[in-house]
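For this view, one protein chain was removed and the others were kept in their places.
Naming follows writing order (A, B and C), and every chain is counted from residue 1.
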Amino acid sequence: MKNPGGPTDDRGALTGEVAPPISWQAPVAYWVVAALTVLVFALGAPTGSETTFSLATSKDFFQLAPLTVPAGPVTIGLGVLVAALAGYATYAAVRRVKVGVWVPVIVGIAFLLAFLVWSGADKGNAIAVPNMLTQGLVFAVPLAFGAMAGLVCERSGIINIAIEGQLLAGAFLAAVVATLVSNPYAGLLAAPLAGAAVAAVLAWFAITYRVDQIIVGVVLNVLVTGLTSFLFSTVLKENSSTLNSPPRLPVIEIPLLSQIPIVGPMLFRQTILVYILFVTIAVLQVMLFRSRWGLRMRAVGEHPKAADTVGIKVNRTRWRNTILGGAIAGLGGASFTIALGLAFGKEMTAGRGFIALAAMILGRWSPRGALLAALLFGLAEALRGTLSIVGSPIPAQFLSMLPYLATIFAVAGLVGRVRAPAAEGIPYTK
Amino acid sequence: ACGDAPEEATGSATSTTAAADFTGCMVSDAGGFDDGSFNESSYAGLERAVEELGIKKAEAESTDAGQYNGNLDSMMQNDCDLIITVGFNLADATAAAAEGNPDQKFALIDSTVDPARENVKPILFNTHEAAYLAGYLAAGITETGTVATYGGFPIPSVTIFMDGFVDGVAKYNEDHGTDVKALGWNKETQDGEFTDTFDDKGQGVISTNNFIAAGADVILPVAGPVGEGSLSAASQNDGVKVIWVDADGYDMYPEYQDIIPTSVLKGMEQAVFDVLYASTGTAFNSDAYVGTLANEGIGLAEVRDESVPEDLLEEIDTLKQQIVDGELVVESPSSISVD
Amino acid sequence: MKLELRGITKIFGSLVANDHIDLVVEEGEIHALLGENGAGKSTLMNVLYGFYDPDDGEILVDDVPRTFTGPGDAMAAGIGMVHQHFMLVPVFTVAENVALGHEPVKGGGILDLKVARARVREISERFGFDIDPDALIEDLPVGAQQRVEIIKALSRDAQVLILDEPTAVLTPQETDELIEIMRELRAAGTSIVFITHKLREVRAVADRITVIRRGKVVGTASPQSSEKELASAMVGRSVSLGVEKAPAKPSDVRLQVRDLAVTNAAGAKALDSVSFDVAGGEILAIAGVQGNGQTELAEAILGMQPRATGSVRLGGTELVGRSIRQVLDAGVGFVPEDRSKDGIIASFSIEENLILDLHDRAPFAKGPMIDRRVVAENAERQIEQFDVRARSAQDLGSQLSGGNQQKLVLAREMSRPLELFIASQPTRGLDVGSIEFVHKRIVAERDAGTAVIIVSTELDEVLDLADRIAVMYRGQIIGVVPAGTSRDVLGLMMAGLPLAAAQTEAAKHPTHPADAGRPAGTPEVLS
Partner (left out) sequence: MTDRQPGTSTAPGTTKGSEPRDPSGTAEPNRGRTLLRDIAESTGAVVTLAVLAALALAAVLIAAANPEVQRTASYVFARPSDFLTAVWEAVWSAYSSLFRGAVFDPQASTTERMFRPLTETLTASVPLIFAGLGLGIGFRSGLFNIGAQGQVVLGAVVSAYVGFAFQLPALLHVTLAVLGGLMAGALWAGIAGALKARFGANEVIVTIMLNSIAVLLMSYLLSTTAFKRPGSNNPISPMLDESAMFVPLLGDSFRLHAGWLLALAAAVGTWWLMERSTWGFKFRAVGANADAARTAGTSVRAVYVWVMLVAGGLAGLGGVSQVLGTEGVLQEGVAGSIGFDAITVALLGRSRPLGTVLAATLFGALRAGSPLMQTVSGTPIDIVLVVQAVIVLLIAAPPLVRSMFRLPAPGSGSRLAKEVAA
């Protein structure tokens, strides 16, 4: 059995010396980053200029003093650091040793810092680091929920293009129910129902009637957009105070943890929705790979016939997981409305369902990976905002491209080939 | 679904004036009629005319730019007396339709047609003048010495607010020797902070939080419903205020009244109503309607915030008078001059 | 447990795959099912296993009628099945695959993989399999995957065990081991339904034989019947079992392989300094246990292995470093080992499958345009010549039975003048009639002067076809022997003994010719 990209045969390994092929992709990517850091940022920073970072929010207990650094030397230092890591990666590649995940992480952070130092040089505005992280997370939350929804469905073999519609439906119902009951937590219960309802339609068409899953997904997005917009214009608009003024989910501060400098506010001064997200991801990560539920679901997504022959009801499993996925996306929809105390608005998800889909793929269909991908996107977005406020020399439209470019770079340079669940998109029939 | 049936209507209650035969029509741009912004305000003008003048109406909502021609076309099929097109995006489509149908009357909001046509009435607003006053007010009430503005997309009907706003802040600094910073817009390079959406309110929250983290405490969002994100974010941070745009935010958002010191009004509803009213008679002409501070087509909403100092309000009144009198000229590359 | 099928009928579209089939499997009996490719054996077993709903008929377990709504019910009733096409999830480990469906769990639904691993180890040990419970299925050679399938079935303590062509990919030794296991199970009271195309195995182990042809039971046969009798019962005509071929008339050396080495993606040397020659008009068979570098060798010659070093010269042209296209153009015909993955495109018509590698050249292409008339004519000719059984040339590849798919690939690869013909496992899974045909074609190709390389794990096939035999072991050729070499010597060489040592060893333990194919010292099972 041939197996592109994997070892063909473990018996062969007994003879012959080990000589894995050299993979140049990552080292080259690092060298490019190093060159950019030095050429653009270090040489581009005005001589003698300084950059200020503020490291605490007004609500922090430890008021870390703002940090002011000389732009030139720091960017050069960061450039050298990246170059050193690139050198290390090259060496490791030649020696055919695997480098740890810390290398790309440090390269990424160094590049980001250099970018920030360069952009903030002599601008007079401090770069608010904790805020940047927090806003990055705000942006990432619906993406992460959406990506979880996508992977629960796709791991069981159903392509969920309707994440966008599920988010939107969740946002809608969360807002309306929270307003009606005057309790944000009621909205939190309603949101998953809306997402699950959309998913049920997906499952009904895709599983029961074997319609092309991508068509159903794309069309469901249109359907939900149409329905929610229609209800918005005809019903919500005129009765906004009784139907569409949702109360806000309170921010729950975890006592000590939220005081951790810099990352504390991002992780531990959040609404319950964010904590639910963390729990969801952790539970999914474990359950997907370690539990009976996860094993069966992955079997159904990889080789449904094999699952069927051991007595697993393929379509029933798919139904359940598709609905679960929809519910998770619906919950993510709540982050658009009740988590921010915002009324529902037409098309307010603005395409984030599709970015969630990309995050899921970038994260290789794993909860942890998808979270990282969502955070990458969120942070790139937050970086964009921060830079634009600090006053970057780059035109707004190019700054806005930042998250998209970062994602392309990540998928081409670092992730490479990804493998989708083998049976996804294929209706199961005996 | 149960209840008593109403009596059969015996005579119709329609008005017997000439207006009854008049059909006012409107085509929105891609934002649609409930964009919480200028399409919506314009549509309110049409609805008011239906109610108060008894005219008939027809409308076509566009969902994307490719529909403008088609929508105008279907209006033409519909025997409209006046077709109001909303937004500069419809300018070319309106011009083309006007050329092909010289007997059909049009009114075009936020843009002129080039060349001007007998049957097209531009409806324009010197919004930057009102935004200028808002900028001045913002600079006067900031505690942190930093104010901010952001837009939905970099288009003139948005950036005209931002131009006026930062100029108003500069004027305040000039008059008072202060150094209030205005974040989010650089008038020289015409570059600044945009959410790239009029829909995703979460982006408004994020942008506003970024501004607050950078020290701003008065925010002017020019992004339709996305501005609600600013209200939400500001309400979570003590002392942060939001200046609303287009309509009076104080009336629209009762729950946020204490953080909305004022709004930059762009009187589209009134303008549309006035133009329709004039057209039901014989008073249609192709002269541009220009909303200014002088004719109150634009303006600053009543300041109900007790904390705004009296003398600041007086200064603003003076400035307003100077602008009305032409002593002070506020400029924006996005304003449209009609001569 | 006694099992009875009465009047089972299964219809696919317009095709009656099983037509009122009656079958009784007594407790503790090994019941062999014989039939051509597409006769309906697998279908019948899938009905029995609850995987297909029969359109008619009933299943009785210990004389009680039962209806199975799915394999779950069948398993609950004590029926286990080893599927012809492995039902294994490639990205799962062995333990996970074996556990799937009846997973041992700890609290909270968390898998108890320790228990699962132990279960795999226990069964492996009991039956002498060498299977690492933590290996990923996709990394395992097919033979090992087959063993995993067997472990999976055994781990559920089935009282009726269905084995659908379990020996198709096993080595002779492994086959012997499996047959021994079947005997043990029979002794313990398990009933077994055994499907195979290898008549020797049937004769060795079956208690009763039922023959199916075109969906109907055409009769029973006695295990004492000769292979020839069984073959003609199956096919409905007389079949010649051996290959009749004239002695080879080798011409000059056509293919020269020198120091060919391949490093696989994991960095291991899958092929290690292999050198040999093949002359025109000669068949060189590469024998060896699956996974000893044969696949890599064939692929390296074709240019499919990116990390190949050394030299492959075909009539003076160097092939290493060339693209697959260039190698094909140099006159190489290639029959891949995994036909459904590499050989045919399931959703393409027969017509199109016949020009996969020729579509962009004359006579099929005129400039950028494919000449459909020529394509159709070609299809008619090939279908006729290679006896591809199909309704029309427009049938999709997926609508063909495995044997016909194989013929399709052979037809395509032999349809142009060749310098070198390489076929991997050319008859895997085929019925005797098809094998007869395929072998004839390969010999004909040789007689036309082409250099032929046959890679096969099937000793019978190697012995039938080869003019010379190269034995591979752990990425190397440990010896090249002449055609007449005994099965014993070959078997020993396949286990890693060099020629001389194998010859002395074989001489010490002479075995009956019918049992050949396994190293001396293993238990005699085929008596």
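To be clear about the criterion, contacts are C-beta pairs under 8 Å (C-beta built on N, C-alpha and C of every residue); 3 or more make two chains touch, one makes a residue touch a chain.
Nothing here was measured: the structure is a model prediction, and the numbers come from that model.
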Touch partners, limited to displayed chains, of the chain removed from view: A, B, C
Sole contact to the chain not displayed, among C:R126, C:H359, C:R381 or C:R416: C:H359
Among C:S323, C:Q385 or C:T504, the residue in touch with the chain that has been omitted: C:S323
Which residue of C:D55, C:E180 or C:D277 touches the chain not shown here: C:D55
Positions on chain A where the hidden chain makes contact: 1-2, 4, 25, 159, 205, 209-216, 218-220, 222-223, 225-227, 229-230, 233-234, 303, 305-306, 351, 354-355, 357-358, 361-362, 395, 397-398, 400-401, 404-405, 407-408, 411-413, 415-418, 420, 422-427, 429
Contact footprint on chain B, counting only the chain that is left out: 1-6, 25, 30, 32, 58-61, 63-67, 69-71, 73-75, 77-78, 88-89, 91-92, 96, 111, 153-156, 159, 190, 196, 333-334
On chain C, residues whose C-beta touches the chain left out of the figure: 9, 11-16, 19-20, 55-56, 83, 85-88, 90, 137, 142, 145, 169, 302, 304, 323-325, 327-329, 334, 336, 338, 340-348, 352, 356-357, 359-360, 365, 368-370, 372, 391, 395-396, 398-399
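By definition in this document, only the chains that are shown with their structure count from here on.
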Nearest-to-centre chain - CA centroid comparison: A
Chain centre separation (chain B, chain C; CA means) in Å: 75
Length of the line joining the C-alpha centres of chain A and chain B, rounded to whole Å: 36
Contacts with two or more other chains, residues of chain B listed in rising order: none
Complex interface listing, chain A residues touching chain B: 54, 57, 125-126, 128, 130-132, 134-135, 138-139, 142, 232-233, 237, 241, 245, 248, 251, 335-336, 340-343, 345-350, 352, 381-382, 385-386, 388-391, 395-397, 400
Chain C - residues contacting chain A, complex: 49, 51-52, 70-73, 75-76, 81, 83, 86-92, 96-97, 99-103, 105, 108-111, 135-136, 138-142, 145, 152, 263-270, 272, 291-293, 295-296, 299, 307, 337-338, 341-342, 474-476
Residue ranges of chain A in contact with chain C within the complex: 1-21, 96, 286-287, 290-293, 295-296, 298-299, 302-303, 305-313, 422, 430
